[in-house]
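Every protein chain except one is present and positioned as in the full complex.
Read from first to last, the chains carry the letters A and B; within each, the first residue is number 1.
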Amino acid sequence: MEWMITTNEPGKTYLMQGNEAISRGALEAGIRFAAAYPGSPSSEILTMLGHVADEMEIYAEWSTNETCALEACLGASFAGIRSLCVMKQNGLLVVGDALHSASLSGVKGGLVLVVADDPSAHSSTNEFDSRHQSRSAAVPMLEPANMQEAKDMVKWGFELSEQLQQLVMVRTVTRINHGRSSVTLGEIPQQKQVPAVIGEWDRLVAINWFKDAQISKLEQAQVIFKESPFNWYNGPENPDMMIVTCGTGWLYSIEAVKALGVKDSVGILKIGTTWPLPEEFIVKHLGRTKKVLVVEEVDPFLEQNIANIIAYHPELNIELTGRHGQKVIPRNGELNPNVVRNALANMTGTTFTGPEVTFIPPEEAVALPPRELTFCAGCPHRASFFLLKQTLRIQEGQGVVMGDIGCYTMGGQRAGHYLFNFLSCMGAGISAAEGLGQLTRFGFDQPVIALAGDSTFFHSCMPALINAKYHNSNMLFVILDNSATAMTGFQPHPGIGLTAMGKTTEPISIAKVVEAIGCPVTVADPFDITGTTEIVYKLLKQPGLKVLILKQECATLAIRKREKAKVWVDQDLCRGDECGCGRFCSRIWGCPGNIWDYEVGKAKIDEVVCVGCGVCVSLCPAGAIKIEGGEAV
Amino acid sequence: MSKELIKDPLNIIICGVGGQGNILATELLASALVEKGYFATVGETYGASQRGGSVMSHVRISAATEYGVLIPLQQADIIVSFEPTDTLRVARDYANKSTLIITDSRPNYPLGVLIGEAHYPAMEAIEAELRKLSNQVQIIEATKLAVEAGNSQAANVLLMGALTALPLVPIDIDDYERILEQRFSGQVLEMNRKVLKVGYEQVK
Partner (left out) sequence: MCGGMELKNEVLASATCALCGACLDWCPYIANIEDHLVLRFDCNVSNGRCYSVCPRTFTDWEAISEKYLPDIPRDFAIGPHLKAYKVKAAKGINGQQDGGTVSYLVKTILEDELAETVLLTGTDDQVTPEPFLSSEIDDIQKSAGSRFLASPGMRKIIEAQNNKVQKMAVVGRPCQIQALRKLDYNRPPQKPEVEVLSIGLFCMWSLGWDFKDYLQKQFPEEEVLRLAIPQHGFEVTTDKGVHELPIDTVKKFSRAGCNYCLDMTSELADISVGAFEPQEGWNTVIIRTPKGQQIFNDALTKGYLISEEYPEEELKRLKGASLGKKTRNLNHVQTAFDKGVKPFIDLNSAYYIQLKELAEGMVK
């Protein structure tokens, strides 16, 4: 709720989403600048800040990629402006060089970098743990354990950042970003920062001369963290065992101690400042016990840094357990109350007595149909994957398809006829295809196709395209241009002509960019299955680098703008299960709008779901699917 | 200090299929609880919500303290579901003998069923297994009732109405209505008020 992040009611408590709390914290810190690249679970933060930008007199942008976002913030910080940068875990790896360099140069105005990790990869291709980057780049890091802390840490992060003249990372996880809980509001400053003059001799330079300063900032942070209100111990004076935890692990740990009834023997040391660790503070509390269980998400980061501390303090005599060695907590995946409770039960030799539960043996359980993910009804990606798959079959040359990251990543699943041979990170599809395409000289004769979405094109494909062009790689680059960053909730990108703050701007034409690089470009409509199949077929026969833009707007956006056509099935014409189609529309085309009418044994359209794109009309061999009215797609 | 709960923490799971509006319904429920001074946390699984995947929200309510966003397995006190197979899927993981299960009976066919590769089980079979898992299963034809009231999309608020009628849940229909008033106006508000009451009466 956007009003929650701007309302000036200090002391008032609202149910807030973690991402709302983070936005609120930044506004309470008086930021005037925010930049981000969308990525679940972090996207709502900049979306909200963009929406309230005018009201709060801040600037907010969806940057072209995460490096642009971080360096834009660094620029604003140079003029003393408090800047918030937001990205997901993959983004932080994209900005690796920028992060390490910014840490070397330091900052002027407070710069907080919020990184949202996705343990268990709910909406990611991986569950990379961003915290290693904070250590590697010598950047102080805070890790909120609930939504209140998410707000408070972001706010305090700006103070810390200015005190140290160093950027500060706040690392969250999906359960914080997308969870909701009570948050008590603070005050939003009325005073707005104004940019400072950058003088002739002012410098923000990342060069190794500043390594000493960088280390000293880290040491200073360690001293500050010793007294941090985000770290505390709660439990018996000398517990048999201590849980050391951060992030979501904290509340799960409290619940586990309660559930197992071990609060007289188990204490909890909660850490909010996970890098650099407040060594003195930790040593003091570890001294209370002989046995430690570390509970964290998702790598054993806290655990192994504590192991380091223990190694430097021979006076400690501690048996350390956690994710390392997978003795009590699995090495992968997010935490949940059961994982933590089981680990604690295991360590304390206790058992949990839960409510009475009926166990139903698998053979007696009702078989449940799985809920598979698929492209939305009317999604142009469905058509693109369909026609690419069939072209490769027709072409018979065993084409190799290099995928990329976006909604269309689902094309690697059944929704896209399992088209991908390769999937890595954003921009990797075309980069790797360039390499494969160079092997023609050694006799590699399979067609190579790289796919990327429009947002991904701007994000990370341009250098790779230049590389492919300059070295004339033998490949086809297909840009799936649906005019949206649909995966993460329709944030605008440079091809759209709209900013995060809702202002119009001149859109950048992908076709013109490609042409300017010197690649011949073909633009085709994925909804014209037959025509575009022939285009792809012909392009694949040509040697060298080819670029094809499959342009059709994201159905979810398109349907908001045009009158929906009515699509229906003339069941007299439908051949249904017989030879002739074998339910081609619902079984193969697989649009949620094409359903099967079990009562009459014929195809039918789910009119609630159907967006009226009409592609299935062209696929029905019996001409049984009809379309009427609406604006042409 | 808010009123003590019959069960603390009170664990409620609200589940269904993406697009059925359960995330909004849950957020409104939790907001009403926070308004009344309770600690409420919500854990949501979405991202898949626009694409017909299962969506489940965990709500944890306490008069005393904040709880983590996820409910431990087999420890849901109430499961409210918009879709029968999802009810069963969730109940297997989270229900115990005394969990109160409220479910709509209207199927939302997954892709595999639509294309004829998977079989959708009979409602009787689903209900029989639910009754094995829990002593308290109540079927509310929420979508049907919402359609009768004028809008199939309002089944989410209808089931929330049913929730407010339960003694376990420390808010009443007026509390939920107040939150509706904060968020909606005009016809949408009127429709939601109407179905909220219909849902309430299903349980009362």
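Methods note: a residue touches a chain if its C-beta (ideal position, glycine included) is under 8 Å from a C-beta of that chain, and two chains touch if they have at least 3 such contacts.
Treat the numbers as computed from the prediction; the structure is a model and nothing was measured.
Put simply, the missing chain touches A once the whole complex is considered. Of the candidate positions A:Gly582, A:Gly601 or A:Gly629, contact with the unshown chain belongs to A:Gly582.
Contact with the chain that does not appear here is found for just one residue of A:Lys151, A:Lys217, A:Arg371 or A:Lys389, A:Lys389.
Of the residues in chain A, those that touch the hidden partner chain are 389-390, 393-396, 417, 533-534, 537, 577-584, 587-588, 619-621, 623.
Everything that follows uses one rule, which is that only the chains that are shown with their structure count from here on.
Here the spacing of chain A and chain B, counted between their Cα centres, is 28 Å. Residue ranges of chain A in contact with chain B, taken from their complex: 13-15, 40-41, 122-123, 146, 175, 178-182, 248, 251-252, 254-255, 259, 336-338, 341, 354-358, 360, 365-376, 410, 556, 583, 586-587, 590, 592, 594-596. Against chain A, the residues of chain B that register as touching in their complex are 17, 27, 30-31, 33-34, 39-48, 50-54, 65-75, 85-86, 88-89, 92, 95-98, 109-121, 125-126, 129, 132-134.
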